[in-house]
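Of the protein chains in this complex, all but one are displayed in their positions.
Chain nomenclature is as follows: A and B, assigned in order of appearance, with residue numbering initiated at 1 for each chain independently.
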Amino acid sequence: MNTKREIVSLQNVIKNYGHGEIITKALRGINLKILAGDFSAMMGPSGCGKSTLLNIIGGLDRASSGEVIFNGKDFNILSNKDLSIIRRNNIGFVFQNYNLLPVLTAYENAEYVLMLQEIPISQRKEKVMYFFKEMGLEGLENRFPRELSGGQQQRVAIARAVVSEPLLVLADEITANVDSETAQSLLELMKKLNKNNKITFLFSTHDPAVIKFAKKIIILKDGKIANEQMSSENIEKYTQK
Amino acid sequence: MKKLLGILVLVLLSSSSAFASNLNPEKILNSVDDIYRSNASYGVLNLSVTTTNWQRTLTLEQWSKGKDKHLIRVLKPKKEKDLTTLRVDNNVWNYMPKVKRVVKIPSSMMASSWMGSHFTNDDLVKQSRMVKDYTFSITYEGKREGKNIVEISCFPKKDAAVVWGKVEVIVYRDDFIPLRIIYYDEDLQLSRTLDFTNIQMMGDKMIPTQMTMIPVDEPGESTAIQWKKIQFDLTISDDFFSLRKLQQ
Partner (left out) sequence: MKSKLLMIIKIGWLSIWRNKRRTLISLFSIVIGTGIPTFFVCIAWGFYAGLIDDVARLMSGHVTYEHIDYRNSPSNDLWVDDIQKINKTLNSNAEVLFTKQIVNLQGVAHTAKSSVGISLMGIEPSKEITISFLPETIVEGEYLSEGDGRWVIVGKKLAENLNVNVGKKFVFTTNDVKGELVEELFRVKGIFKTGSKEIDGHFIQSDIELARMVAGLSSDDVSQLGIIVKNPDTHERFLREMQKTLAKKNGVFLSWQQIMPDVATTIRMDRTAITSIMVLLVVIVLFTMFSTILMSTLERKREFASLLAIGTQQIELKLQIFIETIIFGLIACPIGSLLGVGVAKWMEGYDLMDVVGGKTEDMTVGGFGMDTIITPLFSAPLILQISIFFFLAVQLLSVLPVYLISRISITDELRSI
C-alpha cells in the first residue's frame, strides 16, 4: 500500500539543447515520481542527463516538453519568479563544489535561506543550532568557509539545504570532492535527516557508496530511465546485504 | 673792498630795476600771444613734420577770428585734401571728407597729436594768455649771440592748469617780435623749444614766418610751421565758424 505523498511527478519529460540542425537530446521522455521520504540515487554515465534532470526537478531549468509537477504545481506554467520562490521555500540544493558564500560564516551561510524566508531571528537561531548539532558542526559556527575542510564545508552546505526543512533536497555529486570516509559520514548524516526529520533526498551520483544508502535507485541511460521496474524494496534488500 | 662790492651790487640792482621800469613784461607777453592773431585773419601755411622715421609736409589754409574761433583746411597733399578742423571755444571738430562725417574730438583725444605733428589738439585749443596763468619777470635784457633781446621768465601760478614748471619767452628788444620760447618741466628740465625765424613783412605786419617746435626727449624730431601768406584785420562772420560750414 503506497500512501506516501507525491512530491515530484514527471510525465514524458523531454529536454533538447541547441538550435536548428544540431540538437542534443538530453532527456528523451522521462517518467518519474518522487514520494515524500524518498532517499533516491540517480545513477548513470557522464552525459546521461543526470544534471539536466536534477535541474528540471529543481526548477532551475525547464523541460522542452512533458509535464513537471512539483508539490501539485505545474512548473511549465509558473514564472521564473514563482520558480525562484518555490526553490526558496520548498527545495534545498547541495552542490558538488559546496558553493558557500565566502564572506559569511558557517552559521550565516546556513541562516541565509531562513533570512530570505523572513523567519524571525529566534526561530532562525533555533533551527540553525539544531541542525548544526545534528550534523556535528557545533563550535564551527563562526568559521568562514575557507577555514573549514571540504567535508565540513559540505556539511554546512547540507545544513543550509535542510535548515528550512524543505520538501525535497537535491544533491548533485556531493561526494565527488571528498574522500570516501567523509563521503560515508555525509551519507550517514543525510540518512539520519531522512529518517528523523522526514526530509526527502534525491542524489545524482557516480559513487557506489551512495547506492548502498539509497532506498531507490534510478538508472539513467541516454536520456531515459533504464530500470523503471526496480523497486526501492528490491534495491534495499540488495544493497543492504 | 667790501665797500666796492657793496656799491657794485647796488649798481646792479638799480640797473635791473631801471630795465623793468622801461619795459612792461605784460605788454611783451601779450604781444607774443597775439603775434598771429587779429580781429580776423586768413593765411596759408606749410606744416612740416620731421620724425626719426618719416618727414612730411602739409599745406593748410586757416581762418581765425578773435582767439576762440579757428577753421583749418588741408590743401595738400591730395590724399588729405579738404580735411578740416574747426575749433570754437574749447571744442574741436574734424571733418573727414572721405566719409563725409564730422567727428568731435573728445577730451580724451586732446592730448593726441594734431595731424601727426608735435602739436597736440590741446595746443590748438589753448588760448589762455600767458599773463593769466603765470607770474613773470624780466630776467635778462641785453645782447645775446649778437642780438638785442629781452628774456622774460614765467612761472605758473599755483593752481594754473599748466604742465610747465617754467617758460622762458625771448623777444627782440626793439619790436618784441618773439625769437624763442623755451619750456621747462616742473623739475626745470628743458622740455621743448619753439624757435621763431624768417621775420618778414606779411599782411602789413612784421612777423616771424617760420615757427619750429623741437621736443627735447625726441632727438632729431621737429615740427615747423611756415607762413606762405597771411592777411590780418579781415571781416569774417561768426557763421563761418560753424558745423554747417565745416561740412561744405
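Following the convention adopted for this analysis, contacts are C-beta pairs under 8 Å (C-beta built on N, C-alpha and C of every residue); 3 or more make two chains touch, one makes a residue touch a chain.
Everything quoted here is computed from the prediction, not taken from an experiment.
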Sole contact to the chain not displayed, among A:Asp38, A:Glu134 or A:Glu173: A:Glu173
Per the whole complex, from A:Arg88, A:Lys133, A:Lys195 or A:Lys221 the residue touching the absent chain is A:Arg88
If the hidden chain were put back, which of A:Ser40, A:Asn55 or A:Gln152 would touch it? A:Asn55
The one of B:Trp114, B:Tyr184, B:Trp227 or B:Phe241 in touch with the missing chain is B:Tyr184
With the missing chain put back, one of B:Asp82, B:Asp174 or B:Asp217 would touch it. Which one? B:Asp217
Hidden partner interface residues of subunit A, rising order: 51, 55, 58, 60-61, 81, 84-85, 87-89, 91-93, 95-97, 99, 101-104, 112-113, 115-116, 118, 121, 160-161, 172-173, 176
For the chain that got dropped from the picture, name the residues of subunit B it touches. 89-91, 106-112, 120, 122, 125, 159-165, 183-186, 189, 191-192, 217
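To be clear about the criterion, only the chains that are shown with their structure count from here on.
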Between subunit A and subunit B, what is the gap in Å from one C-alpha centre to the other? 120
